[in-house]
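One protein chain omitted, others in place.
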Amino acid sequence: MIIVMERNATKDDIQKVVQLLKEHDFKVLEHTGEIYTVINALGDKTALSAERVGSLAGVKEVKTIREPFRLASRDRKNEDTVVSFNNGVKIGGDNKPVFMVGPCSVDENFDGLLEVAYAAKDAGCEFLRGGAFKPRTSPYDFQGLEEDALKMMAKAREKTGLLLVTEVMDAQDLPMISDYVDLVQIGARNMQNFKLLKAIGKSNKPVLLKRGPSATIKEFLLAAEHILYNGNENVILCERGIRTFDDSYTRNTLDLSAIPIIKKLSHLPIIVDPSHATGQRYLIEPMSKAALISGANGLMIEVHYNPEIALSDGKQSLSTAMFKDMISRLMKLRNLIKYDNNTLSTDVE
Amino acid sequence: MIIVMERNATKDDIQKVVQLLKEHDFKVLEHTGEIYTVINALGDKTALSAERVGSLAGVKEVKTIREPFRLASRDRKNEDTVVSFNNGVKIGGDNKPVFMVGPCSVDENFDGLLEVAYAAKDAGCEFLRGGAFKPRTSPYDFQGLEEDALKMMAKAREKTGLLLVTEVMDAQDLPMISDYVDLVQIGARNMQNFKLLKAIGKSNKPVLLKRGPSATIKEFLLAAEHILYNGNENVILCERGIRTFDDSYTRNTLDLSAIPIIKKLSHLPIIVDPSHATGQRYLIEPMSKAALISGANGLMIEVHYNPEIALSDGKQSLSTAMFKDMISRLMKLRNLIKYDNNTLSTDVE
Amino acid sequence: MIIVMERNATKDDIQKVVQLLKEHDFKVLEHTGEIYTVINALGDKTALSAERVGSLAGVKEVKTIREPFRLASRDRKNEDTVVSFNNGVKIGGDNKPVFMVGPCSVDENFDGLLEVAYAAKDAGCEFLRGGAFKPRTSPYDFQGLEEDALKMMAKAREKTGLLLVTEVMDAQDLPMISDYVDLVQIGARNMQNFKLLKAIGKSNKPVLLKRGPSATIKEFLLAAEHILYNGNENVILCERGIRTFDDSYTRNTLDLSAIPIIKKLSHLPIIVDPSHATGQRYLIEPMSKAALISGANGLMIEVHYNPEIALSDGKQSLSTAMFKDMISRLMKLRNLIKYDNNTLSTDVE
Partner (left out) sequence: MIIVMERNATKDDIQKVVQLLKEHDFKVLEHTGEIYTVINALGDKTALSAERVGSLAGVKEVKTIREPFRLASRDRKNEDTVVSFNNGVKIGGDNKPVFMVGPCSVDENFDGLLEVAYAAKDAGCEFLRGGAFKPRTSPYDFQGLEEDALKMMAKAREKTGLLLVTEVMDAQDLPMISDYVDLVQIGARNMQNFKLLKAIGKSNKPVLLKRGPSATIKEFLLAAEHILYNGNENVILCERGIRTFDDSYTRNTLDLSAIPIIKKLSHLPIIVDPSHATGQRYLIEPMSKAALISGANGLMIEVHYNPEIALSDGKQSLSTAMFKDMISRLMKLRNLIKYDNNTLSTDVE
């Protein structure tokens, strides 16, 4: 921890800071420059928070040296985390990127869901995604079929062998949802729902944690830290676009540099959701390719048997036909690339 | 609803849009310009969402005319909502702005809490605020004393007669918390926790809804709409700073123009939290004054008996002594101002 | 300067950093923690830039302690800068806030300009503002009457005694514009036009420097530093709204906390432009009042004799009648307030 004192801090102010640090077993070194006094404190930040030090009189700024996420950091664990599923699919590390495909919301047409699931399976995808509980900005919008949707998804899994992923919105629903699906998703709006993070942390269920639209990378990894801290190591991250000043042509701005940054900072796998990031059908293919080449461990793509009647996010959903056309090109790319940890990037063979 | 078709939309695309609109009883008018076709649709948006129309092939953009928040809008109810408490305190409309004062987190020192409560009471403030359940970015930070904190707050109310406000983080805790406090707060990170909004909407408890740090004014009012839609009309809004590109000197950027904007759009009362907005002690007084003059219906200010040992947000908490010094000036201003609905601003008498 | 080395920095990397610092007469102190090595360097940053140090191999981060703006900082000069005009008007320090009033663009109707000027003069305002050279986002919009506009403004000054302020867009135009007006404005888009800053810095003309819509406070003060560094001390700052994620109801987000922040960091005066900040007529009065109470040294307000035919920014311009109505309330407030340097805020007497 490095503490910069205010220009007009008194000797007494400085003394109090030093004392507090020493009480918490920090090794303290004080340097007085022309205008500012700087205090270096070596020790364990978890014993004394930067916030507490920052509240002392005369403290201008406290800078911590180590990243605040400990368990998520490569400082603690250098080898890549790989999340394994019971059919042998693996996410993370050297494993090839996975594809998660399906409708934003599951609606009552089971045949439609199955059509998408078979298209995904036939193309070589690994997961069927589908919304059962939907967080909606407006109370007038469709809120999801809840458990009925999960039942349909489970039937689709039976027929296709695809793994299932769906969003959980509340800690209370977690046990029920976990029974149905293979991977539980925490949506962007719930990235800092700490009750939910804690509940999932206490289970052992693989979890897909989406980045909040205005979460910094640090906050994103701290949200993952809440899960890891409670004991669950099966965490997969998902970049899905951030909120910026420009939303004329897209819903969000896809932050692809987050992938190599997170690969450098953390051992956790990270996938990309180009559908929510852009909100535009025509951008899904170019951004999927860019995500794969950036080193993403997977993609999550919205596909609906008939986007024009989809109960949510139709604008950004591909139809089954569009999907079949696109996926062949994405699979070709997936087969050609190989991730290189040294360059934090993907090479075409 | 106004629908702009893509440059290359086919006649068939246009026909499909028109048909869908007509099926939902919209009156449809079609205009073909040099390059684009525009379709005007008059009717009730709740019958057919803009999103659904937007997902049709060939649709470039859908623009809705009415604000998506209906119950929160002055279009529906023009007179100001006033939230009343059983000791006669009222928030909203012509009532003078209220003050909510207290520590970010309640800690184990009851005398300290009482010291702050008496200082607030003596100065003429109406509410004691205090955190019992704390949402924390890092799992290593203090998470709150939970029910023990509420018990201490209840005792402080007994002694001082102040009303109580605290944050609820999860729908499950709502009944218990509602028993203790007069006003239940939904924190900024939970502004779009729809399960929680629904649960509070189904109660009749007065609720203080904080704006998410990256929520637009539209999303903020739509979050209030979730509560109103479920039947609870006792909604008070709170502006507490938004996330922008500049956080060198403040935690967030206080958006004071949101006050007159929301007063124009909505009948709901709105207060301001300058402590969280700025994160800096020295900015609380100037921004409190600016909020009062901007027409805020109240202020929420962090005060701790000893900010240097506060378990959260010490940096932005005033000590009891600093608070006593400042509050005299704020009360003087409160006594001089009078809100004028015509100019959406406050006059000094 | 504090240098944090990468986790995997070699001894040789560290040695090179230390050597470079010593070569530039820094006093160097090295601390090795469990994971990271931190180097404290005491000395004059102008001798060796943080950027240069940051480019060395193995350096994770370089943190500077002193603010990078030197001449603009209270570290260098504590007393408030006051800019004086030849008719005795003064901006900054304890002087009462000034009002700058007039049309966004000057058009060909001289009587219209005069109508506004007289309304301003009669109400007790100090400056007539008017655009002669207009920076326009689109090439299809009106670009200004250039010198003809300045001639009209000069005539209006003759008749009313108001001081004049107008924008300069290019260093080449500076001498000509300086001949006509009392205060030269650098627009938000030109805040980092360094050629222009340098040119104005080499003159002695009072200059009004507007904050760029996405400039941090640090960058804003560094832009002022360019002017001060070249010798011109007559710098007045202007907050005019920043670009954020929410532009549904306003053009920009007015950042009022920037006023007390800048008053704490710098000795330069700062005014507020609520017209450009909000882009909405109805927000000008509430935000003007909030700016005055926040300690602004003045206001710049758009007024046009007929906003419905204004050649730019009509939407945010007040008509003469609206202005006359509003200004009486603003003047009443101006007469009641007094700025207090200790609380960085304004008291109502």
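As written, the chains take the letters A, B and C, and residue 1 is the first residue of each chain.
The working rule: a residue touches a chain if its C-beta (ideal position, glycine included) is under 8 Å from a C-beta of that chain, and two chains touch if they have at least 3 such contacts.
What you see is a predicted model; the values in this text were computed from it and never measured.
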| item | value |
| --- | --- |
| Touching residue (missing chain; options A:13, A:61 or A:255) | A:255 |
| Of C:129, C:157, C:210 or C:226, the one touching the omitted chain in the full complex | C:226 |
| Residue of A:42, A:65, A:152 or A:277 in touch with the missing chain, whole complex considered | A:277 |
| Residue among B:66, B:159 or B:338 touching the omitted chain | B:66 |
| Contacts of subunit A with the absent chain, listed as residue ranges | 214, 216-218, 242-246, 248-250, 253-257, 259-261, 264-265, 277-278, 282-283, 285-287, 289-291, 293-295, 326, 329, 332-333, 336, 343-348 |
| Touching residues (missing chain, whole complex) on subunit B | 2, 4, 7, 29, 31, 33-36, 38, 40, 42, 63, 65-66, 75, 214, 243-245, 247 |
| Positions on subunit C contacted by the hidden chain, ascending | 16, 46, 49, 51-52, 54-57, 68-70, 135-141, 143, 169-172, 189-190, 192-195, 213-214, 219, 222, 225-226, 229-230, 243, 307-310, 312-315, 317 |
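Rule of thumb we're sticking to: only the chains that are shown with their structure count from here on.
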| item | value |
| --- | --- |
| Subunit C against subunit A, contact positions shared by both copies (same if over half, else different) | same |
| Distance from the mean Cα position of subunit C to that of subunit B, given in whole angstrom | 31 |
| Distance from subunit B to subunit A - Cα centre to Cα centre, in angstrom | 27 |
| Subunit A and subunit C, separation of their C-alpha mean positions in angstrom | 39 |
| Per-residue multi-chain contacts in subunit B, two or more chains | 214, 243 |
